[in-house]
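The complex is shown incomplete by one protein chain, all other protein chains being positioned as in the whole.
Right after this comes chain A.
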Amino acid sequence: MSGLKIKVISRNPEDYLRATKRDIHKIQRNYDPTQHPLEAPREYVRALNAVKLERVFAKPFLGSLDGHTDGVSSMAKHPNRLSMLASGAFDGEIRLWDLTSRKCTRNFIAHEGWVRSICFTPNGQTFTSAGDDKTIKTWKSEVENPDDEDPMNTLLSMSVVSGVSHHRDKPIFATCGEHCQLWESTRNEPVKVFKWGVDSLHHVAFNQVENNLLASCASDRSIILYDCRETAPLRKVVLELRSNALSWNPMEAFMFTVANEDYNLYTFDVRKLKQPVNIHLDHTSAVIDVDYAPTGREFVAGSYDKTVRIFETLKGHSRDVYHTKRMQRLTCVKWSLDNKYIMTGSDEMNIRMWKARASEKLGVLKPRERTALNYADSLKEKFAGHPQIKRIARHRHVPKHILNAQKELRTIREKSKKKEANRRAHSKPGAVPIVPERKKHDVKEDE
């Protein structure tokens, strides 16, 4: 036949096969959707697998730092060396740790009685500790000669000292006890004393961004804000129960979170103290300590219920919960400055190291591994709302005492909810308004 033109698919195998055995395989791709049928259910199954694998690989516990002979009372992280950690115990001993080798590099008795608080200076060369013996001692971080083992400076306070926090760049630090006192490292007397008719203060923290601002927690259930340039305290927020610790958000200088005795954590905005920005529920006992991640997106809280919980700043419930059989009441928690690890100190003399993200792979990732993980992450995000995936992602095994306590708290909460709803149903419309959780907690603001 005239004008006959035929083309037939005829592939040369050489174009599709590798030339030698040492070569990589040739992979021909075609992104046409008809070549990839059942896209949605396959993605769903991949997401399900990814979320299951995440739970399989969730092994957050890295190791414990063993050495203290009494419960750990306080910890401090070095401002520019990731591997260094200082910890103080109830027997007055201070230990310095090398986290990479998980060994104690130095230990000495610093105080008689508790080491109430430790804090590094911004350059990291020295650190200050405050103890029950009313002394504030400054120590060198590195020991080069035997003289360095003694305190560089010892200050005697007239009253008890229970907390210490250093200014970001000035040689000033604040202590709390009966009053909030500002010290200069060269002077023996406090530079300034802030008083607001309070029995005692038990925690103080300098804001590291808006660096003249500091806040302290008082025993009369209040949180007091100070400006170190002023002579008097700025303002005060009174909560229902006492706050145990306070941590400033390192990225949003106006936000801080307090760990409260009423099992909750409260995030406040200093510009609007009337009501908390967010309430973080989930602990089943008093929350003892809180520390922000350097990203400011998350924080870690240690509680008296023997668990550590990680919260997202914008969410009301915890993202993860860490516990071990042997870990007792938490006394202090710290989030490492590389945003990867969490250190917790507890009653039973151990400091524990955890991963900040439980299923994260430590170490260097190969590019293909990285893309696979990124793909899994985006799939998890895409299908996060599906009941099956949500259930697996949310499931955490907790010890029985926590489970029982959670159940109890749930029934209590449900009971009050039900009662309120019943009252609403049987009274005039609008007489019993719906109050959001944030407004329920009685907060008073004083100036």
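Basically, contacts are C-beta pairs under 8 Å (C-beta built on N, C-alpha and C of every residue); 3 or more make two chains touch, one makes a residue touch a chain; residues count from 1.
Just so we're on the same page, contacts and distances are computed from a predicted model.
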Missing subunit (named according to UniProt) among the choices "NADH dehydrogenase [ubiquinone] iron-sulfur protein 4, mitochondrial", "Trafficking protein particle complex subunit 2", "Large ribosomal subunit protein uL22m" or "BING4 C-terminal domain-containing protein": "BING4 C-terminal domain-containing protein"
Which residue of A:33, A:146 or A:433 touches the chain not shown here: A:33
Where the unshown chain meets chain A, residue by residue: 1-11, 13, 15-17, 25-46, 49, 382-383, 386, 418, 421-422, 425
